[in-house]
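Just one protein chain is left out here, and the rest sit where they should.
Right, chain A next:
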Amino acid sequence: MALYGLLSISDLLKPGFFYAVAAGFAVLIVVLLILIYWNLYKRKQAFFRPESFRMGFELWVSKLVLEDTQIPASRIPAKFAKHLKQRDKRQFALNSLIELKKSVAGTVGDKVVALYLELGFKADSIEKLDSPVWYKKVKGINELSVMKQEDMNARIFKLTNNRNKYIRREAQAAMFNFYGFRGLRFLNVLTHSLSDWQQLNLIEQLRPLDPEPIPGLSNWLYSDNNTVVVFALKLAEIYQCFEVHDEVVSCLTHEREEVRGQAAKTLKEIAGDATAAILCERYASETPRNKIVILNSLTAIAGDAQQPFLMKELDSGNDFLKLGAARVIVTCCTAGWGLLESKAAQQPLPFRNIYNHLRFELKR
């Protein structure tokens, strides 16, 4: 307003005023460009500074863990000690050690753990474990687990039944990482569900371990938690735990369809003399899905004694079940192909198709 008061309309229209405004804008643009350049320069510096720290740190760690001597705290160079006081660089360094520990075993792996302790990172992991924020807690559990800090087992064990599924999952994996099969003791107290994904994860973690008796397996088969029962049945199937045959048979009368189905599947791997007959007995009261599971199991364990039952099933209304029963007959019964052929002669549809299908399928 002041400017407007000082300048008249004719002054505003003079060329000198336009030059002044243009010069002002030019200066403004130059200032803006300088600011942008300065900002980019700072960002670049901020990007490369931790990068150089990381490279230096990783090189130092690599040299240290490949040496034959122990790692004394006094050997931590001052430049790293200074950097490691900063939270982001500290986490950076910790992540590098975690990454390395996940990939290397043996003495080098042990030295990475020693370095983790020497640099005081365990306190950082515990701080995360104590955090009320779920993802920090998960990170803390993961770090302690990777670094095999088994003395933290009691605290981590309490989290295996946490209401947050991510915390629960990480804690369960940690217990397993610490103790292998014995770490599965969290199944004794688990009230939350064990998701299919987590079951797969745990089974995958088990794979490299040498099979050994699984303490608590028979108790888990009577758990109130259906997902624990299913998981225990899967373990019994994979590790062929014949000692729990009777408990698995009792799961055939479980109220949940998936438990009964898994029990029928498990029995295929731990079958005794009477198992096929037991499955045939349960068959009539099962859902179509579980009937197919039972027939699949019978393919491996049935014999001539089951032939009357199977011949009867060829007359069931469901073509999938007919195919399943026919498959068991031709694989397990003496002269099974002859029986199916005469059935196909009596009733070409669908038995001729089933016969041809099985000929093709079993030839492969």
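To be clear about the criterion, contacts are C-beta pairs under 8 Å (C-beta built on N, C-alpha and C of every residue); 3 or more make two chains touch, one makes a residue touch a chain; residues count from 1.
In this text, contacts and distances are computed from a predicted model.
J.: So which of "ABC-2 type transport system ATP-binding protein", "TlpA family protein disulfide reductase", "Hydrogenase" or "Response regulator receiver domain-containing protein" is the UniProt name of the chain that got left out?
T.: Of the names offered in "ABC-2 type transport system ATP-binding protein", "TlpA family protein disulfide reductase", "Hydrogenase" or "Response regulator receiver domain-containing protein", the absent chain's UniProt record gives "Response regulator receiver domain-containing protein".
J.: Can you list where chain A touches the absent chain?
T.: Here the touching residues of chain A are 54-55, 58-59, 61-63, 65-66, 96-97, 99-109, 204-205, 207-208.
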